[in-house]
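Every protein chain but one is kept in place in this view of the complex.
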Amino acid sequence: MKRHFRELSVTATLLLVLLGMAVFAPAFFQPQPLLSLVTREAPTLIVACGMALVIICRQIDISVGSQFSVCGIGAGLLAARGWPLPLVIGAAVGLGAVLGAINGWLVAGLRLPSIVVTLATMVTLRQGLNLGQQGAFVNLPDRVQWFGLSQSAGQWVLVLCSLAVLAALGLALRHWPAGRQVYAVGSNAEAARLAGIRPQWVTFLVFVLLGALTGLAAIMNVVQSPQVQPLAGAGLELKVIAAVVVGGVAIAGGRGNLWGAFAGLLLLACVSPALTHLHIEAYWEKAIQGAIILLAVVADGVRQRRSEP
Amino acid sequence: MRALRGVDFDLAAGEVHALLGENGAGKSTLIKVVTGAHAPDAGEITVAGRMVHGLTPTLAQQLGIACIYQQPALFPDLTVAENIGLRLEHGGTARRIDWPARRARTADLLARVGARIDPEAEVSELSMPEQQLVEIACAVGAGARIVIMDEPTASLTQREQGRLFTVVRELRAAGVGVVYISHRLEEIFALADRVTVLRDGASVGTHPVAAMKEADLIKLMVGREVAQLYPPAEAPPGDVVLDLKALGCTASGVRDVTLELRTGEIFGLAGLVGAGRTELARVLFGLTPADRGEIRLNGRRVVIPSPRQAIELGIAYVPEDRRRHGVILEMPIAQNMTMAVHRTIFPRGWLRDDAEEALALDFVRTLAVKCAGPDAPGGTLSGGNQQKVSLARWLATKPRVLILDEPTQGVDVGAKSEIHKIIRRLAKDGLAVLMISSDLPEVLGMSDRIGVMRGGALATVLPGGSDAHTVMAAALGQETNKGAA
Partner (left out) sequence: MSAPEAPAGWKRLFLRYEMLLFAALLAEWLLFHYFGTTTNRRGVVVGFGTMDRQFDILRHSCEIGLLALALTPIIITAGIDLSVGSLLGLCAILFGKLWFDGGLPIPAAAGLTLLIGALAGGLNAGLITGLRLPPLIVTLGTYSLFRGLAEAITHGAVTYTDFPASFLFVGQERWLGLPVQAWLFALVAAAVWLLVHRTVFGRSFRAIGFSPEGARHAGLPVERRIALAYVLAGLIAALAAIIYTARLGQAKADAGTGYELFAITAVVLGGTSIFGGKGSVTGTLLGVALIAVLKSGLATLPIVIRLNAAEEISGLLTGALLLAALTGSVLPKILSSLRRHRQAG
């Protein structure tokens, strides 16, 4: 019970908020808008899973927003050129993996601090994209929309897909030796090395995985509208990091899990509609996001101080 | 200076072979060589009848050599079961983890070493002795044929010790060879079959334990005193400058220290590793402030909550870990020397290169620091000269009490003698010197009085002329016929 105090308290808070919404703003629970909301957040969930791994490994990646945009535009351009959908999906994931690999090589290979590296790649990718696209949207062929299914079916596919990724990664993190290695490296890289693990390899691979997941998320976002916006990924990194940190993944690495990240994401996703129903302007969202990150980190810090002699 | 010289050591299956020796005798180096962390310059290692070349940590592990260090290398955020699992399971990444089996195996291993630890407990929540037990469980689980234990009972309770002895006996019965390093003679007599004593990097004999008495062991450890010339005291000590009464710090384990320090005297602080000497120094310097007892400086009661306060009061501490706490290697010598005296040498906050250089050149001269100039980075100096720079930093604060922690550790013979002369000169000039040292001849030769610490407390204070046997016995906690002062 104590081990998962954070995850449980976040879930409890989430339930409280949902309860509050049920009482004060029952309109929130109408099936169709709710499904649309959840579908919109599905890509974010996938990126959050990847980000959780990176942070558990004691790194960070603030370039996911730009990766998302680039993969989305890339996928859109290929689709517009007539590529079949499976190939487009594969290309998006592959592109994301390559971008992640670049980050991974700089951090694990050159031993550079991940914050500054991903700051640089974030801007380079974003500006490169702006240069290429000049802000233009990419119009998508109809067959791409909702994977060629009806909107409702497509939404369910997306939601289930994201939940499947969550479940698969969550289980792998828990029950697969490779997954535990991520925790080991984040907790004590030197002890990991002595135990026969290769910390640099593990670090590199989590960045690649995050990139691939970002690519997947991008394509999941692409199929939701008739056009791809180059600005699609803006602010994604903060949203995802906030969700993950709130959910109990410690910045210092080595602890936290995907269920917490999931609960954190849902909680934060409720903030925006909650604000609307409380008649608070949407402009407070970023400030609240920042405040939530700070509160979560302070809570972690206080907990650590208390456990120290 | 060679850490090990021609050591012959053998371990039979199913025996407990104790390794005895004072600090710096070479035990750690021997362990490093055997576990593959250090390559030997000469000699050979034979395991199970086969000679081994190019021993590495991985190879050592494969050969069944395990070492339980005092600082466990565990994953603090993971559970005990997971820690043991990560270390012991080498099955590739494709298999699914069997948590129940892992938990059961961990529980079994923990029970075998007598550890009352929940396999699901997080390692960061365990105390140090408990973490050690986890390490031992790991070694047992790894099926090691050669288990080296480095001071395993240092922080265990009586009952935990008893359980550990049972584990060791079980290992022996199972045909495992145990190298048992300890300074607790009663343990050696209780557990070991044979004992090898190291002194100054060489082995001075391997004997069956049954044939030895305590006094014999102490004699071997200490040996005959080499007639070394240490600068003598020229005048009797002056007034009491530092007065400690029942001083204690719960967090660091220092308890009930009562002593007086006089100007002009060198008070040697002897004791084995873990006895609490550095911890006492850190209390006096404000790094881990005292929470019990009194400190009086020149008769006035003082409180020392921080290093800054200690410096203001005239207490200086030259730390043991030279490379991490003493000298900042990337910064120039002159800047290192002025690091503690910004308030006096740069009174209004502005740096003054001329004053800094003058101070540096002065100390370079008086302490005979061999360097390329005051601008050379600290990292370009030899160990002995780095120590001099560290010393200079603290002398610049014009202290009344100077605490030296292992002042000549890792320093070559020539520089050692220089430093000794400097220390005596400082005492003569009116400083009260508290010298922590594991070098027994140094303690005996330099000190006007010798305090011996054991288990965080001051066991006894001996006069300067005491012999090595008495000091070592006091450090080990043995009764001696010679009686303590």
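A and B are the chain letters, set down in written order, and residue numbers restart from 1 in every chain.
Everything that follows uses one rule, which is that a residue touches a chain if its C-beta (ideal position, glycine included) is under 8 Å from a C-beta of that chain, and two chains touch if they have at least 3 such contacts.
Values in this document were obtained by computation on a predicted structure and should not be read as measured data.
> From the listed residues B:Arg308, B:Lys398 or B:Lys421, report the one that touches the chain absent from this view.
Once the missing chain is taken into account, the touching residue is B:Arg308.
> Which residue among A:Ala42, A:Ile60 or A:Leu209 touches the omitted chain?
Only one listed residue reaches the unshown chain, and that is A:Ile60.
> For the chain left off this view, which of A:Leu37, A:Ala80, A:Ala172 or A:Ile251 is in contact with it?
That would be A:Ile251, which touches the missing chain.
> Touching the hidden chain in the full complex, which residues of chain A are there? Just list them.
Chain A touches the missing chain through residues 60, 62, 106, 110-113, 115-117, 119-128, 130-131, 134, 238, 241-242, 245, 251-252, 281, 283-291, 293-294, 297-298, 300-302, 305.
> For chain B, which positions touch the chain that isn't shown here?
Its contact residues with the unshown chain are 287, 307-308, 310-311, 317, 319, 323-332, 335, 339-340, 342, 346, 349-351, 371-373, 375-380, 393.
In the analysis below, only the chains that are shown with their structure count from here on.
> How many angstrom between the C-alpha centroids of chain B and chain A?
One centre to the other, that is 47 Å.
> If we count contacts the way the header does, which residues on chain A are in touch with chain B in the complex?
3, 174-178, 180-181, 183-184, 186-188, 190-192, 194-197, 250, 253-255, 307, 309
> How about chain B: which of its residues touch chain A in the complex?
Against chain A, the touching part of chain B is residues 57-58, 73-78, 82, 85-87, 89-93, 95-97, 99, 120, 122, 124-125, 251.
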